[in-house]
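Removed: one protein chain of the complex. Kept in place: all other protein chains.
Chain lettering (A, B and C) follows the sequence in which the chains are written, and residue indices restart at 1 in each chain.
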Amino acid sequence: MAKAKPEMTRILRIKKENPYVKTITLDMKMKAEPGQFVMIWLPGVDEKPMSIRSSNENLMITVEARGKCSEAFTCLKEGNSIGVRGPYGKGFSHVKDCIMVGGGIGMPPLMNLSESMDGNMRMLQGARTKNRLIFTDRHDMMTATDDGSEGHRGFVTDLLEKEILKKKPRIVYTCGPELMMVKVMEICKRHGVGMEASLERYMRCGIGICGSCVCGKSIVCLDGPVFTMEQLEKNPDFGKHALSRSAKKLTLGEYYGGKE
Amino acid sequence: MAKAKPEMTRILRIKKENPYVKTITLDMKMKAEPGQFVMIWLPGVDEKPMSIRSSNENLMITVEARGKCSEAFTCLKEGNSIGVRGPYGKGFSHVKDCIMVGGGIGMPPLMNLSESMDGNMRMLQGARTKNRLIFTDRHDMMTATDDGSEGHRGFVTDLLEKEILKKKPRIVYTCGPELMMVKVMEICKRHGVGMEASLERYMRCGIGICGSCVCGKSIVCLDGPVFTMEQLEKNPDFGKHALSRSAKKLTLGEYYGGKE
Amino acid sequence: MLPTEFLGIKLKNPLVLASGILGTSPEILIRMAESGAGAVTMKSIGPVEREGNINPNIVEFDCGLLNAMGLPGPGYKNMAGKMEELKNCPVPLFASIYGSTVQDFVDIVKFLREYRPAAIELDISCPNKDDGLSFSADPETTRQLVSEVRKHSGSIPVIPKLTPNTSSIPLLAEACRKGGADALNAINTASGMVINIEARKPVLKYKKGGVSGPALKPIAVRCVYESYEATGLPIIGTGGVTTGRDAIEMIMAGASLVGIGSALYYRGLDAFRLIAGEMEEWMKNNNIDSLQDITGAAHG
Partner (left out) sequence: MLPTEFLGIKLKNPLVLASGILGTSPEILIRMAESGAGAVTMKSIGPVEREGNINPNIVEFDCGLLNAMGLPGPGYKNMAGKMEELKNCPVPLFASIYGSTVQDFVDIVKFLREYRPAAIELDISCPNKDDGLSFSADPETTRQLVSEVRKHSGSIPVIPKLTPNTSSIPLLAEACRKGGADALNAINTASGMVINIEARKPVLKYKKGGVSGPALKPIAVRCVYESYEATGLPIIGTGGVTTGRDAIEMIMAGASLVGIGSALYYRGLDAFRLIAGEMEEWMKNNNIDSLQDITGAAHG
């Protein structure tokens, strides 16, 4: 298939991860790296970037109902078809003895990465409350919730700091709300630990030509979505600004409508 | 190169074959079969089909100054460039112990075929007069001229009949004026010998889509230019009709302006 | 699966040999019919004998062909013999005509009437003749031509062939409908040029030519879609179809029949059979019994 052409693909299985999140297994094989993403098209509705949850066997994505389109994704049934194009972007490096820090729907690409770590890693997940957590059937998952309904009460970054002090990892991988990732970077810097983070920006083409997703000098869909600490330190917009759908530079607060 | 896209190619050598005919060696290698042809473009002038005289080493063609464009071809100098596309069409089979019958500028594809026959063949050439003959440095060439200025006085087909009677060949290959080839076919039929002939029709595309070169149900540039006796026997236009540039069906007499 | 009806004409499949592709002689039109075409279109017939352009008349580029034949043809007055022979054509025969004046078109239609072609295409869309697009440049001129021709074609349907070289396909298509067109063919070639940089010259002797083949497909699909939306007329979708999937795409855009031109170069003379086979296979895999079920399916 041409790289930027959606291929309609049947949904083989749907798994409910929590009341808001579903994992969709597709009738498609794809060679991809953890951290790369695909564009998922729901004909007549919209097309959205989605991290690859797994591509070991069939392609899997994990979707959280956030707005109109993601809501529609979670209402799909087994046997329905959706359009898939990709994989796009640059994924994570692959360094064992790492810590992964995921927030909310930032978990899927980290789960993907973790699968080839032979357990040689620690995984931390933060969420607002217990029923927002996902992949908790994983026995080694450490969790934090804002309301303390499960795991540590407070920020997942508190857990990160504790784990680094316990045993310094060779690298930290993170994906989740951008302010959380900023905090992760601060901690890593303080402790002299390397770090990679996966960014979200508004995407249209996914192939690096439309300029919708730029963040500083970076084209997130092409240069990222995964960036290294060195890259992020030099990026004046990381943790600060994002382009709106109309390419207006907004603060992250404005971009997320105060939700971040 | 795309198949129907001329590539400008430098002329390495030009050899004068007789006062009207030159052989042009091009700075191009081409995988082709004897009997196939190329389209030769002289920018600003015209583009014409030309049989491949040789493609063992560099591509060679042999041109006779007949009209405006072929005249211009023969005026080219070493170092000039011309456009080449091809090879096109279906060539001759390759059966040793054959007789080749060439008339005038029909010789080049036969010369090409002869080169892989290990001498296991006989070659006959007919022309109006001595200084119209070509390739006569070949020691085994038998010739006929209308005026008897060289070789047999009369038709080359007389020679063919004699040679068949001397020793029946396994096949006869012919290329030249169409009425000569009709005669060759008659003789072959009479003696129960197989035969293949290379046809000329007005050509534009050379790739079988424009319909300029049709002869009966055959598309000469694609199905031919080489046809077997079986095909020619079934073709009501062989020896009879050709399409004009305006796709009007003419008798061969009309088509060649009484010159054939 | 593929049998279809178009303007009351029954076809074994929706694939039509496009005008100007090998359509110069009755023998070859019949050969194409025998090789699987559902219908065949003759090379466009003009008012007088024309030799066409000097070579090169064709050049390939990375994703298509560019041609400028310049409408060679014997002229309708020399066509009686060929039309007689074409009475033996085993599939529906579409004629195609062009002219410089309305009267040219009318004269040729009058000549053709007695041979009863299944339909007559109006080639008002040839970019390779100086006035080839003069009847497409403004909708009112188009309407008048179609209307005048329609008066003389009797029961023979008239199918104007649209050009993509226009600022508005909907206006052009609508003008044809108002003029009484029975169906539309969308599209003829798009005007283009290929320069050989070593020769420092346009390759074609006519300099410009018409783009056909894969490069034309998205433009053709759009024109079919727009024509369908604007007029609701039956459409022959032509342009860049080389596979069964391409043909289905045209049909979903709104085509009832699908024109096959450059595919004969890309797929060989067996193109009709190959494309028809691919269509049937796709339909089987997608549980579609009849083309009617998917005609225009991409609308709404």
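Before moving on, here are some points about what is shown:
The rule is short, and it goes like this: a residue touches a chain if its C-beta (ideal position, glycine included) is under 8 Å from a C-beta of that chain, and two chains touch if they have at least 3 such contacts.
Because the structure is predicted, anything quoted here is derived from the model rather than measured.
Here the chain not displayed is in touch, across the complete complex, with A, C.
Within the full complex, the residue among C:118, C:173, C:248 or C:275 touching the omitted chain is C:248. Across A:112, A:198 or A:212, the residue that sits in touch with the chain not pictured is A:212. The chain that is not drawn here is touched, among residues C:113, C:178, C:201 or C:267, by C:201. Contact with the omitted chain, checked across A:130, A:152, A:191 or A:204, is made by A:204.
On the side of chain C, touch with the chain left out of the figure occurs at residues 61-64, 66, 133, 136-138, 163-168, 190-195, 197-198, 200-202, 207-208, 211, 214-219, 221-222, 225-226, 245, 248-249, 252-253, 282, 286, 294, 297-298. For chain A, the residues in touch with the chain missing from this view are 2-6, 8, 39, 41, 43-44, 46-48, 81, 83, 204-212, 214, 216-217, 219, 222, 243-249.
Basically, only the chains that are shown with their structure count from here on.
Taken chain by chain, the contacts fit none of the simple shapes, being neither an open path, a ring, a star, nor a full set of pairwise contacts. Taking the mean of the C-alpha atoms as each chain's centre, chain A and chain B sit 69 Å apart.
One finds 36 Å separating the Cα centroids of chain B and chain C. Counting partner chains per residue, chain B shows two or more touched chains at no residue at all.
Taken residue by residue, chain C touches two or more other chains at no position, since every residue touches fewer.
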